[in-house]
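Just passing along the structure, written as structure tokens.
Shown here: the complex without one of its protein chains, the others still in place.
After this line comes subunit A, so read on.
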Amino acid sequence: MAGQEKSKDEHQHLVGICMGMCPNAEVRLRQREKMIHPLEMAIDSNGQRLNYPQARAMVKMYSRPAAGQQIKATDIRPVPVLMKTLRYLLANVCCRKDVSWALVYQFVSDRLQAIRQDLCVQRGRNVMALQIYQAAVRFYIYAHYRTCEHELKDFDPFLNMKQLVDTLSLVMSLYQELDLVSSIVAPDKVDLTDYTSFNGYDEESEEEDSDSDSKVDDGAETKIVQDSKASEKGTSSGGETIPGLEGDNNTVGDHDDNSSGSGSVKAGNTQEREKVLPSERKNKKQYHGDTVSCSSLQEEGVALYMLVNLGNEETIMNVLRLHQNIKCSKLVSLTLKMNLAWLSHNYYRVLKLSTCLPPLCQCAFHIHLTVIQRKSLSILNQSHSCKGQSYSLEQLSEMLLYNNSDHLAEACTHYGLPAMNGGVVFTKGKFNYEASLMKPRHTRRIEDQLATVPLPGLLLPTLSH
């Protein structure tokens, strides 16, 4: 039994050998069974969809792991190919305007789940896997906001939230794990070599990637093969170290051999740290193709974790236990303050601070907005109950981040509080706690902010320029 334990520790995991976004067997099966998603169909010269697959656009579907089903290496995509697939999904498919967003969401969220499954089967627990997971988190958060006004048949907030929370806790545990490993066995972190070699390959095709709304990446298939070959070389040679993970624990001191490299990363690091607030965020565009240091990625990850789980005491405790460097970074300390404020239901402070968040974080916060608004109204109703007085709708809608006083009035009426003549009358005991939560709405502020960032930049800030 002791022997078994030992062999478990060794890395004897399956490594996929499928070099396309979709295994050949699945392409054939789905073609035969006519299971082609509209986003994978070929388009004829008139722009009509043909019920015929465009081989390059096929992406492996998620299928539930069934008992007794043998996992074949030919069906599993190695990590670099997964990265490529992710890029295709988030940078290209998400920008498609020729089909409805609901369809895009359904497609991307399913294919992302397949990516996560492939990663899981191969026990992908390195920096690249981490980046893939975190990009998935960004998508779920963005989708949660963008799709919040849709009907249940198009979008199930509960399921999306589950994916989001699961992936996010995976991201957090990976940070913990990798942080630990990097402080012990520094030469293990070859992973970024793959990643940088990727960037190099993609540089040529970048233009068509960013503006391709209709012409989906030509020659994606061949490129994938190239890329993964290159990165395979990277992993097999294995000796080179790329300083990717050090961030806060460069006390280890075995980076002497690549001191020049780590220097540049550190420089990038400070630069990165500065642009947290939206006003500073514009600098991002000047920040071409550089390797983004892991610590700033971690900042984003932790901030999103805190916002998605706003008010959860366990989450706050977990973050409080993190390293000082992370805790004190601007973005994380902001989200920490918001969480602490929400502990005492200080809605005013939470909402005020939320307006300082960068766009994606705003989307993450938006998940809780309706709950916060309802709680605020119920508290205000208890404390401002005074005969013959009303609270100005305009002031209140601004404070509670409603788009305008009409939206607030609608919410007040929904929760049983009479709103008329530009004011709401609070009366103790009138608040209807039974009323269901208002359906979330897009907010003007987030819409405006999102408009300033191109979607690939929002979802893949580390990969696209």
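Please note the rule applied: a contact is a pair of C-beta atoms (placed from the backbone, for glycine too) under 8 Å apart; a residue touches a chain by one contact, two chains touch by 3 or more; residues count from 1.
Just so it is clear, contacts and distances are computed from a predicted model.
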Missing subunit (named according to UniProt) among the choices "Large ribosomal subunit protein mL49", "PCI domain-containing protein 2 homolog", "serine C-palmitoyltransferase" or "peptide chain release factor N(5)-glutamine methyltransferase": "PCI domain-containing protein 2 homolog"
Contacting the left-out chain in the complete assembly, out of A:Phe365, A:Tyr391 or A:Tyr415: A:Tyr391
Omitted-chain contact residue, chosen from A:Met58, A:Val93, A:Ile316 or A:Leu369: A:Ile316
Full-complex contact with the absent chain, from A:Thr74, A:Ser383, A:Asn404 or A:Asn432: A:Ser383
Hidden partner interface residues of subunit A, rising order: 1-2, 5, 9, 176-177, 180-181, 184-185, 313-314, 316-317, 320-321, 340, 343-349, 352, 378-380, 382-386, 389, 391-392, 399
